[in-house]
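In what follows, a structure is listed as structure tokens, so that the remarks can point back to it.
All protein chains but one are shown at their positions in the complex.
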Amino acid sequence: MSMLLQESSAMRERLMHLLAGVLPEAWVGTGVVIGMSLLKATAIVLVIQIGMLYATWLERKLIGRMQDRLGPNRIGKFGLLVPFADMIKILTKEDITPRDAHSWVYNLGAILILPPALVGFAVVAFSSTLIAADLSVGLLFFFAIASTAVIPIFMAGWGSRNKFALIGAMRAVAQIVSYEIPQVLSLVGVLLLAGTLSMNQLVGSQGPLPAPGAEGAVLPGVWYIFLQPIAFVIFLLATTAEIERTPFDLPEAESEIIAGYHTEYSGIKFGMFYLALYFATIAAAAVTAMIFLGGWQPPVPAFLIPESGPITDFMYNSGWLWMTIKTVFLVMVFMWFRGTLPRLRADQMMAFCWKILVPLSLANLLVTGLLANLLAPLASPMAYLGAFVVANAILLGITLWAVRRWRERGSSGDFVFEVQPAAAPSGVGGGD
Amino acid sequence: MEQLAFGVLALLTLGAGFGVITSRTVFVSALWLVLSFVGVAGIYVLLGAHFLAVTQVLVYVGAISVLVLFAIMLTRDLMAEEHPQNKQWVLATIVAGSVFGTLATIGYTTDWALTWPRGAAGVASTSTETAASSGLGSSAVEAIGRSLMSEHLLAFEVVSVVLLVALIGAIVIARD
Amino acid sequence: MTPSIPLWWYLILAAGLFSLGLYGALTRRNAVNVLMGIELMLNGVNVNTVALWRYITPTAGSGPAGAGFGVDGQVFVIIVIALAAAEAAVGLALIISIFRARRTVELDDFSLMRG
Partner (left out) sequence: MTDLALIGPYAWLIPTFTAVAFLVIMAQIWTGRGNRSSAAIAIAGISASAVMGVLVFLGVMADPEGLSHHPEVFSRLPWLPMGSGSLDFGIQIDPLSAAVTAMVGIVCTMIFIYASSYMEGELKAYTDPKTGAVDEALGQQRYARFFAYVSLFATGMLGFVLASNLLQALVFWEIMGLCSFLLIGFWYYKPSAAAAAKKAFLTTRIGDMGFFVGIMALYWAFGTVDYDAMLSADGVARLAGLGNLPGTTIPLVTLFALLLFGGSVGKSAQFPLHVWLPDAMEGPTPVSAMIHAATMVSAGVFLIARLFPVFAALSPVDHPSDISGAMFVVAAIGAFTAVFAASIAVAQFDIKRVLAYSTISQLGYMVMALGIGAYVAAVFHLLTHAFFKALLFLGSGSVIHGVEHGFHHDHDHGGGHDAHPPVGTGASTLDPHDPQDMRNMGGLASRMPLTFSTFLAGTLALTGVPIFAGFWSKDEILASAFYKAFYEGETGLVVVVMPLLVWLLGTLAAFLTAFYMSRQVFMVFSGKPATAGAEHAPESAPRMVWPLAFLAVFAVFLGLVGVPEDFSILGLEVGRLLGGNPFHHFMGTLSTGSHFAAHPFNAVPAALSIGAAFSGWALGYFLYGMEPEQARAADPLARLGGLWRLLNQKYYVDEAYDATFIRGTVGFAGLNSLFDRFVVDGLVNGVSMVSERLARANGWVDRVLVDGTVNLVAYVNNEMSRWLKYLQSGRVQQYLLVVFLGLLALLMPLVL
């Protein structure tokens, strides 16, 4: 795939010749553009597709281990072929459309659930050169696309004409819309420091290697997870909610509402939702990696990278490797969540968003803005690092103290996650 | 190429708009609305206002449509189909039609003082290089930000206050 | 990008959106639908603004020099969008509370003020 994108110029030549035979002159340019986009898209989708398949496998393995099971291990070595078996199974299932469902909306919902999850990848930089569209509004673009995910969910929930589906859709939408706020707010701090919305520049601003087109090394030159730990935590949690993974998978809370908005779907339509879930997971992991873990930047400080030589070349060309490692790691973190954390109650979920994450992210934004202004004169990564770590520590301390106070006063116990056998469906006591 | 894109987008937008006002089910017309929003976003891209396009998607598709859908969910018995139009639809057709006619005629017959494509000073070449340093294309974010914070600061502040008021007002109104 | 599209295309598109929205606002019984119509009208206006900015005053708001493209049109549209969001929020809140009170959102039923 890297070949594909890197040699895209050659590809364009070939494509132009090829089209020149078929199309009238006027349309060749158009054709080439469209063709190239198609090719890129295909490439990405292929990679993601495979990634997704093995993400399912990985998840089963991991969860299995966490629960003292082996996980899939029959088909193929280590059950490596299980995903394909699943695919075949899903494809061969009967495709049902309930009689009373609003067939158009019902089917469209299943189809449209994919694009939001997929299009996001357009701005994901697998390496400094390996990015489909390095929009200067890349980050914004990603979240704009992600925010459209609610429409197909609504369609699914409403179209299948099923109370549980509808409730699931409502829950999902409420949750997504709510958690978008802390998600984006927690990023503003990072953007403040990076001063760009372009993914490549963002990544370039936090590592030893400059982004293409960026002159010199850009401050702060540190992974933002170190500068903005609290923002990272907020973002991670909010993202987990956005992609409806445990502990925020209320929309599919099987013990309450069967399977949420895709209750009525079966066969490949259900597979669509399944795909979308994993695409979203991978996309989220990739974006998180790019924003906070320095994307394609090698995990080595600048002074270890010589001026030139094989190491340098390797560093410059191995972006995709680091990116993949980080992404996979984050995916595993999501799975780890799922393996360990119990599902929240609806009210807890909301309260957690509005009463903790939003205020905290606002406070973090305030602190970051102040520091960024104060530290502007002394432009050394270390100074940044120290100041921000201290500030975040203080902020965290204050937050924890406040939460404890609230718990003691019991004034807003609704976001205190004590065991509530009646309400906590997973039956497992909550840990905060 | 661009005509093609415009054609498609225009068709999309207007068709979706038509769907909004004709479909018998509120929910479906809401979906049409979303579609036409997306079309408008595309038009923005054509016009070189990428940031606007993104904003359009973020706000209209991501937020306003969701509001609408929620309102529908909370106020309708769901799949109900009703006769969408009220009694004055004939008159309304005439009025809307003539409004369209008027606007269209004005838009078509007026001899606009075009500075583009002929190009005003410094705008003549709108290749990506110049665009990068200007308010055009996807690189307008910074320019827009500065403009909002400098010359349009007042409007910015006022809108912020309006938003806050709307927020509180909506909560107060909708709370039972 | 070379301007292969004449301005009036955009203007007519905007006019169409506006009129469609107007028709919706005028005829639909359901308050939510009326709101949608209004949103459509707003979008029409926005398209108009952006088009006119792009074609007639592209340099407006590009700083003192006036070189390069300005952003005034976009800024105006952004402000309009923000206001539209506010309007939608309040409007829908109103609809919901009315629905609570009257169990209906048919505008024809809201005629307490009839003479």
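Here the chain labels run A, B and C in written order, and each chain numbers its own residues starting at 1.
By definition in this document, a residue touches a chain if its C-beta (ideal position, glycine included) is under 8 Å from a C-beta of that chain, and two chains touch if they have at least 3 such contacts.
All figures in this text were calculated on a predicted structure; none of them were measured in a lab.
J.: Need the list of shown chains touched by the one chain that isn't shown.
T.: Touch partners of the hidden chain, whole complex considered, are B, C.
J.: Return the single residue from B:3, B:102 or B:150 that touches the missing chain.
T.: B:102
J.: Residues of chain B in contact with the chain that isn't shown?
T.: Residue positions of chain B that touch the missing chain: 86, 88, 91-92, 95-96, 98-99, 101-102, 105-106, 109.
J.: Could you list which residues of chain C touch the chain missing from the display?
T.: Touching the missing chain: residues 22, 25-27, 34, 107-108, 110-115.
One rule holds in what follows: only the chains that are shown with their structure count from here on.
J.: If every chain is a node and every touching pair an edge, decide which shape results: line, ring, star, complete or other.
T.: line
J.: If you average the Cα atoms per chain, which one ends up farthest from chain A?
T.: Following the centroid criterion, the farthest chain would be C.
J.: Let me have the rounded angstrom distance from the C-alpha centre of chain A over to the C-alpha centre of chain C, please.
T.: Computed from C-alpha means, the inter-chain centre distance equals 32 Å.
J.: Determine the centre-to-centre distance between chain A and chain B, using the mean Cα coordinates as centres, and give it in whole Å.
T.: 28
J.: Between chain B and chain C, tell me the centre distance in angstrom, where each centre is the average of that chain's C-alpha atoms.
T.: Computed value for the inter-centroid distance: 6 Å.
J.: What positions in chain C touch 2 or more of the other chains?
T.: If we look for residues of chain C contacting two or more partner chains, we find none.
J.: What residues in chain B touch two or more of the other chains?
T.: Correct list: 1, 51, 55, 63, 70.
J.: Any idea which chain C residues touch chain B in the complex?
T.: Those residues of chain C that touch chain B are 1-5, 7-24, 26-30, 32-33, 35-37, 39-40, 43, 46-47, 50-52, 54-59, 61-62, 65-75, 77-79, 81-90, 92-97, 99-100, 105, 107-108.
J.: Name, in rising order, each residue of chain B that touches chain C in their complex.
T.: Contact set of chain B toward chain C: 1-3, 6, 10, 13-14, 17-18, 20-21, 26, 29-30, 33, 36-37, 40, 43-44, 46-49, 51-52, 55-56, 59-60, 63-64, 67-68, 70-72, 74-76, 82-86, 88-89, 92-93, 95-97, 99-100, 103-104, 106-108, 112-117, 120-123, 126, 130-131, 133-136, 140, 143-144, 147-148, 151-152, 155-156, 159, 162-163, 165-167, 169-171, 173-174, 176.
J.: Give the list of chain A residues in touch with chain B in this complex.
T.: By the definition above, chain A touches chain B via 27, 29-30, 33, 100, 102, 104-105, 135-137, 140-141, 143-145, 147-148, 150-151, 154-155, 158, 161, 166, 170, 173, 177, 180, 197.
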